[in-house]
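Every protein chain of the complex appears in place save one, which is left out.
Our next item is chain A:
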Amino acid sequence: MTTTTPVTFDRRPDEYRHWRLHVDGEVAWLEMDVDEQGGLVPGYELKLNSYDLGVDIELYDATQRLRFEHPEVRVVVVTSAKDKVFCAGANIRMLAASEHHWKVNFCKFTNETRNGMEDATEHSGQTYVAAVNGTCAGGGYEIALACEKILLIDDNSSTVALPEVPLLGVLPGTGGLTRVVDKRRVRRDLADVFATRPDGVKGKTAVDWRLVDELVPRQGFREAVAKRAREIARESDRTGEGGIELTPLEHRYVDTDVTKDQVTITIKGPENDPGDLHEEGANGWFLAMTRELDDAILRLRTNEVEAGTWILKTQGDPEKVLAHEQAVFGAKDWLGNEITQYFKRTLKRLDVTSRSLIALIEPGSCFAGSLLELALAADRQYILDGPPIDDEDSDERATIRLSEANFGPFPMGNGLTRLQARFHGDDDHLAWLAREKDHELSAAEAVELGLVTDAPDDLDWEDEIRIALEGRASLSPDALTGLEANHRFVGPETIETKIFGRLAAWQNWIFTRPNASGPEGALRRYGTGQKAVFDRKRV
């Protein structure tokens, strides 16, 4: 299933179709109330609070607004506005009818949103609590799993379930399997029983197995949840007031130029010196640039599926970039923290994007500090060692700069900085790099420090880059996706790397196998009343 009109990610709470967000002091309520007829693409009904990309885009918007617009909110209660149904997960008819790339992109985005909820709990003191008020299956339980606490209604019939394997022949792909054992530390044998039974687990057993944290009586459920939420709010260290409004995007700092095979993303540095972070709000360069970049990544991933190479460029004054970076780091308050965390998540989105990422560092660019992270996120970096191509008399040269931004605040999903990942296990080299921060690095120095792949001169530049890009475009996109994903994440495994690497890779494989998506596969047959026919050979 693909749309003919491009998908946008702009949403506003007063225009949500599927969620209700209301803030009650330090507790926010995020209630899922999916409009059955409100699918993003025609052809399926969103029954039982099941979701598609459109539903999840609103959820993402809500989580972002809670962080920036509501610094006073310490606890977010995720629940359902429907009686007896929390959420039935991703809509199966949508999945069954979707093309492979749509399914994968959808899963990736939903995973990122759920990781974002955990990130809010961990790094912003905004704790997510799931108030499961009824049937909670598959992706519904995965939403709950992304919360810090899961409260389950104790009505003697509501269950939590991960029925993907028995019912659909696929995996709970939005972190379900991983979070059950890694995050909630459910014993693996019990997790195995849980994930192979279609009917799920209820009540005391769900608590005993650690699938949920607490049971809450049906009568007075809401009040009890509210009470619990206020208790949890007291434990939070989040402080702040004067949230800033996330105004509609203006596309001032991020340009995207799409051709058939490739996309050029140009990030423009700030024009002015930083002002007051709070006064500038959503207009401040760092936040505006991050929002635009985030939006660009999402739109390009969803709408431009054949443009397999993304070229990353910057334009502007490195000094001003570093000044704005300092304003954010130096703020030492909730807003500075939120902007930092948001840029971190946006870089992570880039890390898990299944496109070849090539950074081109040219004269007039501003790959400094935070923006250098973009280059470090890329699969290859080329720096022009010479004058600008269109002005050979110019003295201007391409440079890069390391700053404290490259040594900690923006870790990847594996918990390492991009430099740590690039020089994995080479502590001496990292120490050397640390001594080289806060000054300009020429093309030659960048090569010497191992920060770029190559530094062609002005005579070779155009040909070298053209050949590199054309060569790239001729390779199998599937093989490239596998290659890049393996190289990007070195070192330790985390829940995130497992979800995006291991779990997503298995799911991709399963999605294309006949047992799931063949004409008689479980995903295709779901809802027809006919049973799947499995090829019984284990591979």
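Heads up, the rule we're going with is that a contact is a pair of C-beta atoms (placed from the backbone, for glycine too) under 8 Å apart; a residue touches a chain by one contact, two chains touch by 3 or more; residues count from 1.
Basically, contacts and distances are computed from a predicted model.
Note on the omitted subunit: UniProt lists it as "Benzoyl-CoA 2,3-epoxidase subunit BoxB", one of the names in "Benzoyl-CoA 2,3-epoxidase subunit BoxB", "RNA polymerase sigma factor", "Peptidase M16" or "2-oxoisovalerate dehydrogenase subunit beta".
Touching the chain that is not shown, out of A:Pro13, A:Gly38 or A:Pro166: A:Pro166 (per the contact rule at the top).
Mapped onto chain A, contacts with the missing chain fall at residues 154-157, 166, 197-199, 205, 217-219, 526-531.
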